[in-house]
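The other protein chains are all here in position, but one chain of the complex has been omitted.
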């Protein structure tokens, strides 16, 4: 993306945020919603956008795997849960059995190792036997992985809520420009941005990145020019595992590591629909839109109709969006041939 | 030897297109039905009836519904739980608002209502395909549960959000609520499910079924021979939701007797999807096999694990269940993507030659 492009998007986003704020203000004026206040609105928007970064992090894992293997990986959410559980579990294990307080960096590295093992296992046991099956079969297989990894993680590490402490401030807040923001969320946003930038470079400019894209396009053609399919898949699932770990740490550090993580991660699906399955910037923008949209909807409209609309708002937003642009914001247009 | 079609010549297309063209199949199905109606109710105890046979029948119906949509028409749906909830709450509102309405009518109307909802959420299938659609159906799942959970109107303002089925009679026997005798519940279900399964079988071997399969196998070619994708897909959504809605009503009224919206969360959707995958995509028989399998498996697992070591925690057993389901799905997709129904068919082919292999 060119700088000018990004600038256009930024301006567009700001205008949209103001426009939607204005819409709510109008609704409040005619009495459809009972309460509106600009500074509260901005606070909600900021919180929503930061929350959106978290969604983007999870969505990123999906995009990676989809780009590299054409597989819609439903299990990404369970990988997030599993990674976070493993990390906390390892830290607890060392503390209890050996009396060592494992530094979180060490635990992180160990968990990365575990995630690589998981990736290898998935490639060996699931992907390789299913090579060249229709995408929908692979999708259903990842639902199987979703169930298995969920059960496995909890059987291994227990299903109670765990606290993940990596020494980050959870409660403190800052107020640049008068808008209150959570420091933890800001850090998460920073980490997310760094990760995205890194992956973008990796995909566009490295040899492996090019091989990944080739594999995504056509398994057999990639094999025929000598790209080692197995290695590529293992690499990409490992990378997705690491992305899941980062997402798991960010989510888990905030809300505790528990089963609901796997379900929160389902929210990454509407994010993908908005952004397009194959686009990393799409995952980011989609995440921001969903995070922002559901927070604003919940806090203004939602209060009027009973609350908890964030359970479904993201999905319905994605659904409506799909009707107008089936390929997503950044997805490639699908030309059908016969 | 016993299962042999040699010598069964058909001289009319009518005979060739019969629902069970092979004599042994016809006899077999009739025998199973007779057994289910005349023997099982008297031989089985209440535990077997209430915790195994009743849920198997209810789930079979839901699985037939999902199979029509996913197995026959190729539209993947993760919203089954939401549609079952529709059926359950529609039935409840109908039954309590019109106490004199015949129970069968209640279920049929609830099914029709669910059809309408299904068609609404199926509209996006026109523009989107495959897993995009799967995500779209998640919208139905979460939105519908929210609606039933949030608005007291659906539960007649029950403070706990739980609805309890009122006792209703069919042919003079109470079949719903806790007053009903397990045998009457079971017999009612057997007859209803058998009739609906027959209807489903008829549909899939008629014009409408062929248009679903055509859309599933190659939608562009289907359109070029004159199938309107809109009609084919939405009719699949309608029929599928009709079955799933009735299954939801039966779940609330006959299986559990009282239920809350949260009983139909996304796990339920997956459960039915697993039945369809394991049983066999695109097979009515497979829907039954899948339902039996998925209902029995946790029970079997529980019994075995507790037999090995009675100190196993409930949580561990449930985790193992998750793992086992996941592993089985993957196993079946790899080894036999057509599921148990295909295994059954292979078994029959073997039986054709048995005991004299060439």
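By written order: A and B. Residues from 1 in each chain.
We adopt the following convention: contacts are C-beta pairs under 8 Å (C-beta built on N, C-alpha and C of every residue); 3 or more make two chains touch, one makes a residue touch a chain.
Just so it is clear, contacts and distances are computed from a predicted model.
Engineer: Unshown chain, UniProt name, "Putative ABC transport system permease protein", "Protoheme IX farnesyltransferase", "Amino acid/amide ABC transporter ATP-binding protein 1, HAAT family" or "Cytochrome bc1 complex cytochrome b subunit"?
Structural biologist: Cross-referencing UniProt, the chain left out corresponds to "Amino acid/amide ABC transporter ATP-binding protein 1, HAAT family".
Engineer: Return the single residue from B:208, B:234, B:254 or B:340 that touches the missing chain.
Structural biologist: Once the missing chain is taken into account, the touching residue is B:208.
Engineer: Where the complex has a chain not shown, which of B:216, B:233 or B:268 is the residue touching it?
Structural biologist: From the options B:216, B:233 or B:268, the contact with the absent chain belongs to B:216.
Engineer: In the complete complex, which positions of chain B touch the hidden chain?
Structural biologist: 12-14, 17, 19, 199, 202-203, 205-211, 213-214, 216-218, 220-229, 235, 239, 282
Criterion: only the chains that are shown with their structure count from here on.
Engineer: For chain B, which residues are in contact with chain A within the complex?
Structural biologist: 74, 76, 123-124, 127-128, 130-132, 134-136, 138-139, 142-143, 145-146, 150-151, 220-221, 224, 266, 270, 273, 277, 315-316, 318-330, 333-334, 337
Engineer: Considering the complex alone, what residue numbers of chain A touch chain B?
Structural biologist: 72, 125-126, 129-130, 133, 135-137, 139-141, 143-152, 154-155, 158-159, 263, 266, 269-270, 272-273, 305-309, 311-312, 315-316, 318-319, 322-323, 326, 336, 338
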